[in-house]
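Worksheet for the structure shown next.
With one protein chain withheld, the remaining protein chains of the complex are depicted in position.
For clarity, chains are labelled A, B and C in written order, and residue numbers in each chain start from 1.
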Amino acid sequence: MNVTILNTPSVARLQSLLALALMVVGLGLMTDTFLTSDNGWNILRQISVNLCLSVGMTLIIISGGIDLSVGAVLALSGAVAAGLLKQGIALPFLGVHLDFTITGAIVSAIAVGAAAGACNGLAITRLQLPPFVATLAMLSIARGLTLLWTGGFPITGLGPSFGFIGTGAWLGIPMPVWEVLVIVMLAALVCKRTAFGRHLYAVGGSERAALLAGVRVERVKLIVYVVGGVLSGVAGLLVTARLDSAQPNAGLGYELDSIAAVVIGGTSLSGGRGSIVGTVIGCLIIGVLNNGLFLLDVSPFWQQVIKGLVIIVAVALDRFGAPKGRAG
Amino acid sequence: MNVTILNTPSVARLQSLLALALMVVGLGLMTDTFLTSDNGWNILRQISVNLCLSVGMTLIIISGGIDLSVGAVLALSGAVAAGLLKQGIALPFLGVHLDFTITGAIVSAIAVGAAAGACNGLAITRLQLPPFVATLAMLSIARGLTLLWTGGFPITGLGPSFGFIGTGAWLGIPMPVWEVLVIVMLAALVCKRTAFGRHLYAVGGSERAALLAGVRVERVKLIVYVVGGVLSGVAGLLVTARLDSAQPNAGLGYELDSIAAVVIGGTSLSGGRGSIVGTVIGCLIIGVLNNGLFLLDVSPFWQQVIKGLVIIVAVALDRFGAPKGRAG
Amino acid sequence: SRGPAESTPAPAPGAQSRQIAVVVSTLNNPWFVVLANTARDEAQRRNYKVTIFDSQNDPAKEAAHFENIVASRYAAVLLNATDAEGSVANVMKARVANIPVFTMDREINSRAPVSQVLSDNYAGAVDVAIEFVEQLGERGRYVELLGIVTDNNTWNRSKGFHSVVDRYPGLEMIAQQSAEFDRSKALEVMESILQRSTSIDAVFCGNDAMALGAYQALLSAGLAGKVKVFGFDGSDDALASIAEGKLTATAMQYPKTMARMVAEFADRYLQGERNLPARLPIHVDLVTRGNIGEFGEHGRRGE
Partner (left out) sequence: MTSTAATSHVLEARNISKSFPGVRALQDVSLRLSAGKLVALVGENGAGKSTLMSVLAGVQPPDRGEILLDGTVISFRHPSEARRGGIATIFQELGLSANLTVAENIFLGEEATTRWGTLDYAAMHRHTRSLLARMQLDIPADAPLHSLRVGQQQVVEIARALSANARVIIMDEPTSALSQGEIESLLRMIKELKAAGVAIVYITHKFEELADLADEVAIMRDGRMITQASYESLTHEQIVSLMVGRTPTATHARRVRRSTKEPVLCVKQAYLPHPSRPGDYLVRNVDLHLCRGEVLGIFGLMGAGRTELLETIFGMHARRARLDLAIDGREARFASPAEAVDAGLAFAPEDRKRDGLVLDMSTQQNATLACLGAMKRWGLIHPALETECARTLLQRIHWRGSSLREPVRNLSGGNQQKVILAKWLATRPKVLLLDEPTRGIDINARNEIYALIEELVAGGLSIVMVSSELPEIMALSDRIMVMCQGANAGEFAADTATAEAIMTAALPNSTRSRA
């Protein structure tokens, strides 16, 4: 849409920041607990998983694609990590039984994520499937594999040292926050300061122009989906560690949450425009909203209505300040 | 994506038809029950709801938009119909209690759908929200309203004459099939043979060119979302009538099913290309797939894996025959 | 006036296939996986061919399953209904095609099923509530975590619980939120509620997954042990946690017992037996640290 195209990220970001500020002030006045540091960390801890997914989603959407499989891949890699950690894996044909250290389990979970991402990327570049279809298929496949791997039962009792990456804290700051902070920093750097980042924007903005300029369009796409898969894997580890349990149905519907965060953050689904910072703000808006609704003890029925309305207002504020599109 | 853009609908349709044919033949050989007339009617009856939603989704996607709220609006309008039929509605301030005939209930359900669609359309045209966001918000709002209206409990016992529209048959053909058949016919006619249909393609193909050609872009968009809402309302009636009960959580996740059907049918998510016939085929592919997996007695866990793979194959076949995009 | 699928004459009993369909409301929750798997194993033990259908909590999907079941002439259906009301129409389809239906765990409001072996969620919740009141000494502040708000059992359990607890003015419910039977949802909801106030004495959860999620939140808030957590279902994790004193109590439903019984009924019915109980409530037992020894995976020890 022209509108979003003319809409400069900086403006968008400012606007959604405004929406966020309004919510924070409002909740600060309405409740006495919202503006406590505890609650602050609590919100950050809670958005960490969605933020982790949304960072990957942002990169993918900037490149003009989309990834519906994040939630399913999250569940799969979480389950793989837990399974390997708990029982290891038996290779009958070799007659061996491999046990996994925590590191081993973590690495293989991330590898699983990367593999899923690679499949997405190849389906999109080689088979030229629309990203929506390719990743929708992956959603279904990853869900199925998770159920097959777990038999439908949670894998629990992974021990404190594994749990640390999800529940621990360092310098008084929760581990998930540290981890996601690093990821955000890296992603922002990649977007703004690397050739790959520029190529992402170019491909998302005009695939043809990027190609003519000599950008390796297919390679860029492949890489970005692998990155997305890796981040889903990390998110899977976070969830599993926090619950000290890998749930077969973990991450159900997370894809929409994360796309919502990205879009609320001012990234355009038509590709080529967007920013990691915006996505961080988007996640914060959603996190603050959820948290606030509980602090106000809004009935579960009303919560959904209010969420919908707030999303509209937040994004409308976004558009509001931005220059009108010529077609507007 | 260039690929899908260069992909002429006729070709696409042929290809997905091929995928469908392959599945039918395959299942016909593998099972003895698949090719029975009973089973045929089953499949048709089962896809009728998704098809109803997908027809609206097709029009919206052709116009360059998307509607994530179909499932939620389905639930809402179904619940409204059931509620009005069962208890009518009390207007305390007027001190009156309105009772509803079946027709009245049906009309108001469709009105609810239309209203929801209109909200989507206005949010997109007036507030210039990205369709994804506007309809995502509507999803949340409609779900919430459904819970508020039903209190979270199903509304049941609507009686056979209402149930007829979902379970009845005429000339040996199930009512849902009749109803959806009419809808499909009309939609196809609108796409191919009316100015509005042509404007849909124009707006989806190039909003700015359409605007400059004197197309009332905003009006076209508004109308198409209202139509989508109406069809969600109809789908809601079908589901409710079939179950003789309005479930507050009806239609969960239907949005993805219906988008999948549309895309498998060869309609491009980038807008401006697609066909109702393609969508019908897309729905059939999904319906036959679900049905076949049960007939083959595939375990539910494997089913998801296989579904994913089949979707990939079906759409890959689609791309396969189509001319390569310039961007390759 | 019925669709052709329904109007098909069902073959006379005896000439029936030996295929049994297990239709389960969801496989996204381990408790139902146990239910489904046990039913399958038992039916297979009685050498039937078994197919499991996952309704994904959607009566419409369940309807599709029943149509397929009718079309391919299954001998019987072992049903774990998605909804007490919404599933009635589906069961009628089978009934009309002379396919006997046996429900397990969740009762449906219809006479159509041959027999209903159901877990008495309400009574179970009452038992938990009584234990709850004793543990708290009739006064205190508590939180209730509801399951999926559109699920019958969510409300059966909540109502059973409140039918007791609400009689004690000393017991104050400071929050009632839904965590959708989900462990990670429960964790987040609990975390947020704890922000409002940490002076909580107990949490009542609609199932064990939520109880364990809530415990996880209390743990990281340093309230583990101070706050009593009550669950429902009797899942392995929960039993282990009760043994370790993490959870205070849960209600053991007997998915395996119910599944076996239903499979047996189906078999006997297909043998021609007709005097089967139309409605057989399986009592739900309270599990506390005291009697934990009597219980094993999803049932009594040695089952």
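Everything below uses one rule, namely that a residue touches a chain if its C-beta (ideal position, glycine included) is under 8 Å from a C-beta of that chain, and two chains touch if they have at least 3 such contacts.
The shown structure was predicted, so the numbers you read here are calculated from the model rather than taken from an experiment.
Contacts of the undisplayed chain with the visible chains, over the whole complex, involve A, B.
Note that of B:W149, B:Y201 or B:Y254, the residue touching the chain absent from this view is B:Y201. Touch with the hidden chain on the side of chain A covers residues 5-6, 8, 189, 193-195, 198-199, 201-202, 204-206, 208-216, 272-273, 323-324, 326, 328. Contact between chain B and the absent chain runs through residues 5, 8, 189, 192-195, 198-199, 201-202, 205-206, 208-216, 272-273, 323, 326.
Operating definition for what follows: only the chains that are shown with their structure count from here on.
Taking the mean of C-alpha positions as each chain's centre, the chain lying farthest from the centre of chain B is C.
Once the centre of each chain is set as its mean CA position, chain B and chain C turn out to be 32 Å apart. The set of chain C residues that touch two or more partner chains comprises 27, 149.
Within chain B, contacts with two or more other chains are made by residues 147, 152, 300-301, 303.
The residues of chain C lying in touch with chain B in their complex are 1-5, 8, 27, 49, 51-54, 57-60, 63-65, 67-68, 71-72, 83-86, 88-90, 109, 148-150, 155. Looking at the complex, you find that chain C touches chain A at residues 27-30, 33, 146, 149, 175, 177-178, 182-184, 187-189, 191-197, 209, 212-213, 216, 219-220, 237, 240.
The residues of chain A lying in touch with chain B in their complex are 1-4, 64, 68, 123, 127-130, 132-134, 136-141, 143-145, 147-148, 152, 207-208, 211, 217-218, 253, 256, 259-260, 263-264, 268-269, 300-309, 311-312, 315-316, 319, 325-328.
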